[in-house]
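Note that one protein chain is taken out, while the other chains of the complex remain in position.
What follows is chain A.
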């Protein structure tokens, strides 16, 4: 893990920018995560101090929302949609294919840090289910073959 203290200038510049803006905790957390990849533990006292809130309140917000991470992410993040529309088009079979091929559970991350699996509940691609999001890019009308091809592309990249 990188030295988190080195990331504090970035955190503080985010806090400075949002100072005085009402209810800015979510935008602050999003920006820190976009910049660093996750919310480092060392950032929490800084955020709490800047917003005049307790550290417990900040941690409570971070843990409430599925999007926020407190550890560095894998190189690739694959979010397979598991909501009703995609389930009706075989999302569960694709999930099984992922588990089988990567030897990970639905929330798993590979030991070498190359890929993380996350379920997601709706990407708004329901007219062309099933769908997934890989590194921020949505792919719809998935099939077992297309899923394999996407995973192959990830592997080549590693």
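By our rule, contacts are C-beta pairs under 8 Å (C-beta built on N, C-alpha and C of every residue); 3 or more make two chains touch, one makes a residue touch a chain; residues count from 1.
The rule is simple: contacts and distances are computed from a predicted model.
**Student:** Given the options "ABC transporter permease", "Branched-chain amino acid transport system ATP-binding protein", "NADH-quinone oxidoreductase subunit F" or "Nitrite/sulfite reductase", which would UniProt use as the protein name of the unshown chain?
**Tutor:** "NADH-quinone oxidoreductase subunit F"
**Student:** Touching the hidden chain in the complete assembly: which of A:104, A:122 or A:150 does that?
**Tutor:** If we include the chain that is not displayed, A:122 is the one touching it.
**Student:** What is the set of chain A residues that contact the non-displayed chain in the whole complex?
**Tutor:** 22-27, 29-30, 51, 57, 60-61, 64-68, 81, 83-89, 120-129, 131, 133, 136-141
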